[in-house]
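The structure follows.
A protein chain is absent from this complex, but the other protein chains hold their places.
Take a look at chain A:
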Amino acid sequence: MTTFIELLLGGLSIGSVYALIALGFVVIFKATEVVNFAHASLLLAGGYVTAVLHDDIGFWPALLVGIAGAASVGAAIEFFVMRRYRGSDHSVLAIVTIGVDILLITELTRRMGTDVLALGDPWGNEVVQIGGITLAQTRIAAFLAAGLLITVFLLAFRYTSWGVSMRAAAENPQTAALMGIKLGRVSLAAWAVAGALAAVAALFLTVFPTPGLERATSLAALKAFPAAILGGLDSTTGALAGGLIVGVTESLATGYQSDLSFLGRGIGDLAPYLVMVAVLLIRPAGLFGTKELARV
């Protein structure tokens, strides 16, 4: 039973990190209807900046620079690439983000080589014992930080004028533009926010018990895709639910791997995708996504 609770809590914690990534992904989709396949490389960029700088300027400043760096990479992608596209086909833009992703990932993995970079976080590998349940401090920090950021984000989304213009643009771009909302600024902000969230997620994807920032980190970041999809691409609630589902599934499948040995080794990495396929079979728009009304 304690194993189960430990796995569940661990899964919720990593799930909240996935939710953070998925949230940025959903924000970009809502604001611009573009699926950002370069999201994993945004995350890697933020993590890389933090990892390089933390020795010289300390962890917290490095983290801030990393967040700012990823946000500006996101904004730069929007400004220099997305904005220049004059067609209307959003799936072509999705492929453009794949091109951007190839560029960024190649550059970052070339710089990293085969190294595993530490991000210099203050938690190390310390654990907390609560009533027989062992939890790593990093997991608790991840859960709290992700929860805090998501709350702040959702509140801002609801109550600030920035959030209102964002939602208006998502609802109906033409009307929003007529009401004086600058669509360019909205999508620029969306990309920057997504980059910043991804940089925070990069920190928590690379802390204990994972070894550090490496090439494979981008694979871990990819799990935010099924999270966003199974929640529903245009729903922030969906991103949260999807992230948690993916995290818990992965954690349980990895934890009970020995009981699932007939499925082969490494089933934990596969489980999120299987859950996604199962959900999509029943609900093609995801759990909280807007259902399509057109039926012909």
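In this section, a contact is a pair of C-beta atoms (placed from the backbone, for glycine too) under 8 Å apart; a residue touches a chain by one contact, two chains touch by 3 or more; residues count from 1.
Heads up, the rule we're going with is that contacts and distances are computed from a predicted model.
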{"item": "Identity of the absent chain, which is to be given by its UniProt protein name, from \"Multisubunit sodium/proton antiporter, MrpD subunit\", \"Prokaryotic ubiquitin-like protein Pup\", \"Transcriptional regulator, AraC family\" or \"Branched-chain amino acid ABC transport permease\"", "value": "\"Branched-chain amino acid ABC transport permease\""}
{"item": "Sole contact to the chain not displayed, among A:8, A:64 or A:98", "value": "A:98"}
{"item": "Selected from A:204, A:225 or A:288 as touching the chain missing from the view", "value": "A:225"}
{"item": "Touching residues (missing chain, whole complex) on chain A", "value": "29, 35, 37, 81, 84-85, 87, 89-96, 98-103, 106-107, 110, 222, 225-226, 228-229, 233, 264-267, 269-270, 273-274, 276-277, 280-281, 284-286, 294, 296"}
